[in-house]
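A single protein chain has been omitted; all remaining protein chains appear in their positions.
Here is chain A:
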Amino acid sequence: MKSTVKGRWRLAVALGVVATLGVSGCGLNEDNASSSSSSGDSVLRIGTTTDVSNFNPLQSLSKTDSWILNAMYPHLLRIDENAKKAPELAKEYRYEDDGKTAVFVLRDDFKWTDGKPVVADDVKFSAEMTMKYKLGNVAAKLTWVESIEAPDATTVKFKLSQPYAPFAEGVGFWMSIVPKHVFEPAGDLSKFPNDSNWVGAGPFVLDSMTKGQRYVMKRNENYPLAPGGKAAVSQVEYRVYPDVNTMMLALRNGDIDLMGTPVPVSAAKTFEGDSKIKMEKVGALGFAHLTYNMKNKFLADQEVRQALSMSVDTKSIISAVLQGDAQEMAGPISPTFSEYDNSEVKPYAFDPAGAKAKLTAAGYKDANNDGFFDELAFGVACDQSNANMTRVVQLFRESAAKAGIKLKNECVERNTFLSRTKSGEYDIDASQWGVFDNPMDQLRSTYLSSNPGGINYNLLESAEIDKLINDAAGTTDPEAFKAKIKNLDKVVHDQAYLTPLYVENFRFAYNASKFTGFSPSPSDLLGMVTAYSLAQVTPVK
């Protein structure tokens, strides 16, 4: 008790001092007229850092968007706590016709909140509209679809132009199923805002919102994946806290019950000694990486990329920035996909002197003797709101200097960073992949020259890599498929198109004295707030 009071005083002083600066960047929003007393403890209040920017589940989504929309619109498959695909709306799926037809069998007990059942036609409609208007990242996953059939209410058949092993997993996990009878009258779905009168079939459906403050979701009285046929919590409320410090304080004060955003590793101590707050740890489905722009004359040189990879001290980054709570990786395939990760591939060892020798051998010179190779100066772009990445870039810049490579820290404001990433205005991109649900989709979207997923940040155009990827994509035999992915893992590693940094763990904090029963999935995108997890939560009596 004593220590909390002291802690609060410290915080008050610290916040006061920051406030005296007269800087108005972070809004300490939130009216504290708490609504918790009105309907008891069955309102689960979740903190998030941003507003919902898009309510159309078929389009690209930010984190808050997908949290809220995924609770409303079911998916065929979900990712469970072991990072494996589990059934959600689909009971099962199989391939027919030598892998050229993917068949999903749906459950028959999902219902839209307006009473209509969720049927195969809804799935067919969702996929067709996504293809027609090329919506979101799902459109790229539907590339091979030639036609879709819904022979009865619970069967959907995707006819493919060629076999593609991870098709069902990719589409099943990523595609939101929307109600045809509500979305069809809207016409052009690329312009449909879907920002009122929501009809969903998830455990919760949006009811009202106040932008910048809260999003209130009411329980769906019929959700078959919840233990009692409907969620135990009657209402879920997302509250917006732009600043993570404020959000942590709100959790401690009981203004919210769960932080949707992970607790920064440096701040984990905040909740030490608070018996009510519990932390739940999950793994990642993506990883942090440095990606080299192949359009840069010098970065197009394999020797330079390898030398850069040798000048990143990933071990000390993991121990300092992530306080040891992360895994090292090599090559583009994360150890999360243990069956596909090539264990022969080892990370480039941290060796700035070796990197320097390598570059000298490759003919790079330091004519003006300033300790840096004359031509090797690169900018490292990152999103400055990402605490870990800014730290990584800071350390990378220092260690690369030892290898004679001059780096400029170009961590900029988030929107500037995103627009630069989009237009390829960077030398080295330091960022984090959020969720890859399978390695084949990952390799396709990150290395194909046609850039179907829009995230080929290398801007790589290599006929050889294209051939290897397309060859793997058409392989149906599981063992041959694995071998081809492992080979790609090695080729990309040898080419050093990227330097993978770490696969981190995420910590989510919640008030265990009020709610229990979360079923967390890996990654910070899924975490504690998947539809399935929210449906399992029960209030503590």
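Convention: a residue touches a chain if its C-beta (ideal position, glycine included) is under 8 Å from a C-beta of that chain, and two chains touch if they have at least 3 such contacts; residues count from 1.
We adopt the following convention: contacts and distances are computed from a predicted model.
The UniProt record for the undisplayed chain lists the protein name "ABC transporter permease", from the options "Xanthine dehydrogenase family protein molybdopterin-binding subunit", "Regulator of SigK", "NAD(P)H-dependent oxidoreductase subunit E" or "ABC transporter permease". The missing chain, though absent from the display, is touched by one residue of A:V321, A:A355, A:I469 or A:A496; that residue is A:V321. Set against the missing chain, the residues A:K116, A:K358 or A:R391 yield one that touches it, A:R391.
Contact with the chain that does not appear here is found for just one residue of A:C411, A:L443, A:L488 or A:V503, A:C411.
Annotation for chain A: contacts to the undisplayed chain at residues 7, 10-11, 13-15, 17-18, 20-26, 243-245, 248-249, 263-264, 266-267, 269-270, 316, 319-321, 323, 384-385, 387, 390-391, 393-395, 397-398, 408-413, 415-416.
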